[in-house]
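Shown here is a partial selection of chains from the complex, left in place.
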Amino acid sequence: MKMITAVVRPERFERVMEELENEGYIALTATEVKGRGEQKGIKLQFRGRTMEVDLLDKMKIEIVVDENEVDRVIETITSAARTGKIGDGRIFVIPVEKSVRIRTGEIIS
Amino acid sequence: MGLDSGDTAWILAATALVLLMTPGVGLFYGGMVRRKNALSTISLSFLALAIVSVQWVLFGYTLSFGSDVNGVIGGLEYTGLAGIGLEETGTIPHLGFVAFQLTFAAITLAILVSGMAERVRLSSFILFGFLWTTLVYDPLAHWVWGGGWLAELGALDFAGGTVVHISSGFSALAIAFVIGRRAGFGEHSMEPHSIPMTLIGSALLWFGWFGFNAGSALQANGLAANALIVTNTAASAGAIAWLLASWYHGKPSSLGMVSGAIAGLVAITPAAGFVDPLASIAIGAVAGIICYSAMLFRIGKGWDESLDAWAVHGIGGLWGAIATGIFAKESVGEYSGLIYGNVEQFIAQIIAAGSALVYAFAVTLILAKIIDMTVGLRVSEEEEYVGLDISQHGEKAYA
């Protein structure tokens, strides 16, 4: 199994949730985070000076799925979260060695 | 008549009550915006208070309440409050009257923030606010209360339904049209960041409104008591009506409940010294339903008059002005309304409300347009995205 960790714009979070649901990926865990991208956030002009706002609010979504689902999940998230502008975020795929359902204790592999 | 210490005590207390309403509006609005614009939204209310307070002392008061010039504006004899010492006007100190009226001018500007919330430039707001209060508020106050042409006409406005609410509500709509929708409006949800903050604001507004309406009697007497109880009753009826109406459409939100209370308060404002408690139930309840419908209409139209000053203050104020012409009862405030057979009063109310509406909307539209085309009313796309707290104030609301 893999954990897909996506960092997206908070205003796109709802849409990502919906699209994932439409594709059948219901289960997920979401966290409010702050992020800074390679471009160092957003630059504002202020009275002749430049001010950088580097830590911006983002939503992090974690979804654990079977290996063969990974690409479809990535695609779904990417298309729902993309605005084409800087700050759209990243998706990371991390190996999961074991997954347990607490309610039943069963191991989902 | 001579100074009456009881009337003076009441006007001083009432002034304090109304003063608190301006930050109250700030909190009411501040809770409804996104976290990144919380400080900006609250601050604009404080700024409205600061700007108007200074302008009022310098020349706002005299433009509103100086000796009448052709029915349209006050003369300049009180510039810098010159010549106003410790003496009284009626039974209260003249300066007490000046201060009481000041708080009305301040809150009116604060209500306008609704139409430009989460996207206005701080510096442009200051400029706009200063001009708006001078060009829109002061003349309107003069027309209705300062001996201007609407006063001549016989229009009734006990505590500012026309001057404060119609003017601010429709001006907010005009600004919203000029400044344009918030980025992402209609595309993704913009949830209120702290409804408890909005509820705190509502509590302060309800509280302060007792000063607003009952203080407008300018005396501590039976009329003030009447104003106070109809104010409370209309607020309650409005809260219940909006709650039930929104329940019918879905869930009864707490935001709806307090919006209804404000709608009721707005509607009873012009009527508070003219109607009895039973009428205030009707006025408040109808206000709750009309303003709720106006909000749905606005959303349907895709207008981003963001915090519903138009639906609640504009439409609520309009209804209140008309309702005054319907329910006024001679035994309360010496005037009769439509249900007691007085059609003239009803018509006077409509003329006054309509004139104020048109004047406020038109002048605001032009003023906002001019500012937008010159210095620019709106922040840049990046500044809006980052939020006004950081981009305009260099601050974050919560660490």
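Here the chain labels run A and B in written order, and each chain numbers its own residues starting at 1.
The criterion applied here is as follows: contacts are C-beta pairs under 8 Å (C-beta built on N, C-alpha and C of every residue); 3 or more make two chains touch, one makes a residue touch a chain.
Quick caveat, the model's predicted, so the values are computed rather than measured.
For the assembly as a whole, chain copy numbers read A x3, B x3.
Criterion: only the chains that are shown with their structure count from here on.
Here the spacing of chain A and chain B, counted between their Cα centres, is 44 Å. Looking at the complex, you find that chain A touches chain B at residues 11-12, 14-15, 42-46, 51, 53, 56-57. Considering their complex, residues 36, 184, 187-189, 380, 382-383, 385-386, 390-391, 394 of chain B touch chain A.
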